[in-house]
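Here the complex is missing a single protein chain, while all its other protein chains stay put.
Let's look at subunit A:
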Amino acid sequence: MFGGMSIQRQRKLVIFSFITVPLLLLLTFAYYPALELIRLSFTDWDGISADKSFIGWANYKEVFSNPDIFGVFKNNVAYFVVGLVQNVVAIYFAVVLNGKLKGKNAFRLLLFLPYILNGVAVAYLFGYVYDTTNGSLNLMLGQLGFDKLAGTSWLGQSTIVDYSLASISFWRFMGFNMVIYLAALQSIPSDLYEAASIDGANGWQKFAYITLPNIYKIIELNLFLTVTGALEVFDLPFVLTKGGPAGASETFVLQIVETAFQFNNYGLASAMSVVLLVFVIIVLSIQRYLLKGKGE
């Protein structure tokens, strides 16, 4: 049906019709909300009524001065710390699986498995593992003779609950990081290693002087994912602890959701969202800046 049209006209038609819909979707669901968030963050809108009165910086003052809001970032720290360990472990296993090894595909398959499992199912699975009286973790600790530890309430003690939850995300995402590192390792030309062997380099030296510099960019990418992941933690505490005990596992995003959808304080929730958005952009800018410094 386009046969009769000149290529020029077809070209215009294709460009126009193929771009309009995705562009509209992008503007509606990415850029409009980002801008609208900024506007709402200066109002006291409750999400229902028609009037949104302008209240200046009051919401932002609330975010930064109320320890109940900004203070929860200390809970996000656990996810960041565990995320760093997770990256070190992921690099280690990527190196192991990149070398000569029997059954390395089977190991890769198994280590990546948790990543593709349903997040809610994984959360409840760990709810059982962590259960104080019936959980398999305490049963195992008891059998190993750690009687003191075997009565631990992993999700009920405010000092450890964030680390218990962060460990679940370690279990889930280590294999994902590892697969990304592994792909980076496989793209390093093997003659670099051969040349180093001829020069008498040992395994550690090869790792420090060839492997690490070559996967530098991917390490930064994974660290970015770790930092933003830690800032945006939501589903584990939401499903397992609802932020408890006594707010010890509240995270910033969990609070945004509660503020907006339970307490109908859209103005404050918008200000919190904007703060989070700015944090993510700052982290990304630092990463880009560091990459440039390395001459990439």
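Throughout what follows, a residue touches a chain if its C-beta (ideal position, glycine included) is under 8 Å from a C-beta of that chain, and two chains touch if they have at least 3 such contacts; residues count from 1.
By our rule, contacts and distances are computed from a predicted model.
One chain of this complex is not shown here; going by its UniProt record, which of these names is it: "Phosphoesterase", "Phosphoribosylformylglycinamidine synthase subunit PurQ", "Carbohydrate ABC transporter permease" or "Peptide/nickel transport system ATP-binding protein"?
"Carbohydrate ABC transporter permease"
Could I get the residues of subunit A that touch the absent chain, sorted low to high?
Looking at subunit A, the ones touching the missing chain are residues 1-3, 5, 7, 10-11, 14-15, 18-19, 21-23, 25-26, 28-34, 36-37, 40, 47, 92-93, 96, 99, 101, 107-122, 124-126, 128-129, 131, 134-136, 139-140, 171, 176, 179-180, 183, 202-203, 218, 221, 225, 228, 232, 234-235, 239, 253, 256-257, 260-261, 266, 269-270, 273-274, 276-277, 280-281, 284.
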